[in-house]
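First comes the structure, then the notes that go with it.
Only one protein chain is missing from this complex, and each of the others stays in its spot.
Showing chain A:
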Amino acid sequence: MATGTFAEKGADLELVGIQKRFPGFTAIESLDLFIPEGSFFALLGPSGCGKTTTLRLVAGLEEPTAGRILIGGKDVTSTKPFQRPVNTVFQSYALFPHMTVLENVAFGLRRRSIASPVEKAHEALRLVELDHLAARKPGSLSGGQQQRVALARAIVNRPALLLLDEPLGALDLKLRRQMQLELKDIQTEVGLTFLHVTHDQEEAMTMADTIAVMNKGQIEQMGAPEELYELPRTAFVANFLGQSNLFTGQVSGTTPDALTVALGSASITVPVARAPRRSGTVTVGVRPEKLTLLTSAPVAEAGRNVLGSGRVVDVSFSGVSTQYVIAIPGAGDVVVFAQNMVFGPVVHVGAEVWVSWAVEHGFGLEDAPDEVAAGVHDAAVAAGLDDSGFDSEPALEKA
């Protein structure tokens, strides 16, 4: 029997016009995606948005209703799962209950006749710190241990394309950080392509080269983590990935560099380059940590937006920073994250305050005004359903 070898490098993944319909339900409307070889690509999105379905399509466990899938430039749309150079860490683990942990991990190696499968399986188990449980059956492991076995079973194959469906969800924070580092090592060492589905925004931001935010079977926005965070294109992304203050108003003036939006009696300026919609009713936003809280009316200053005055309606202390909610007439509730430079909150509920931020920190949304509310709603629902929403705002979780 011929001896198999590991992939020497990663493979590109290209999805062209993918659509997936289940009887009575369209899980993916239309998906185009290109993931270059050797990249770490994270797919983020609320529960039920089609992340697992996307991975299953790539793995060949589901057939697309329309569209093509190319791996390493080869059209694999009609090939069987076992013929694809892909391995999956399943969300449900799917460890073979009748085999030992070791045999589970060695399974893929044996199928491809890779040399010394047992040693390689032990090595992979050591990586996830479970070698001492190699002889056990999966049924006798804890959830987190099973998840690590699932991880070992997939990465031991060093596939050109690895699909990870929330591979670290059941692990505690410390173990999760450690596994993240190891995954990143493996990925960069051989230059494999990773497609990583996660609920954990921080995980996505720290690990991925590119993040795609998915909602309702469509990719809302895709880009480098900083780009996605600093320049969200839709209300959904602005509020799903971190938190944003959004303001909707009429464009009242344009200069070659800046766009001014009227907001009641006040106005907000954003750089033209950061605003895709430049006329009519537009929505602009700014991240809460970009805001400065002022207790006296600031002197008007070029390059800064000022809103106020308003009243502090809520203060919540969370260690590193404090979140203030300020009701500003005409602008609604504005959220401010302020570093705790002194002991305790700087202002208290009821205080009269102003907020200001640098014009270049503002961003405009692509969303039409009527889409904004839906996007905000979806993001709020997602945050309510999964605990990594608003609460685990990256700036806060670093604590």
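Simple rule for what comes next: contacts are C-beta pairs under 8 Å (C-beta built on N, C-alpha and C of every residue); 3 or more make two chains touch, one makes a residue touch a chain; residues count from 1.
Simple rule for what comes next: contacts and distances are computed from a predicted model.
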Protein name, per the UniProt record, of whichever chain is missing from view ("ABC transporter permease", "ATP/GTP-binding protein", "Cytochrome c domain-containing protein" or "NADH dehydrogenase subunit G"): "ABC transporter permease"
From A:74, A:111, A:348 or A:377, residue that would touch the chain that is not displayed: A:111
From A:39, A:157, A:283 or A:305, residue that would touch the chain that is not displayed: A:157
Absent-chain contact - pick from A:67, A:81 or A:223: A:81
Touching residues on chain A - with respect to the absent chain: 59-61, 80-82, 86-88, 90, 92, 94-98, 107-108, 111-112, 153, 157
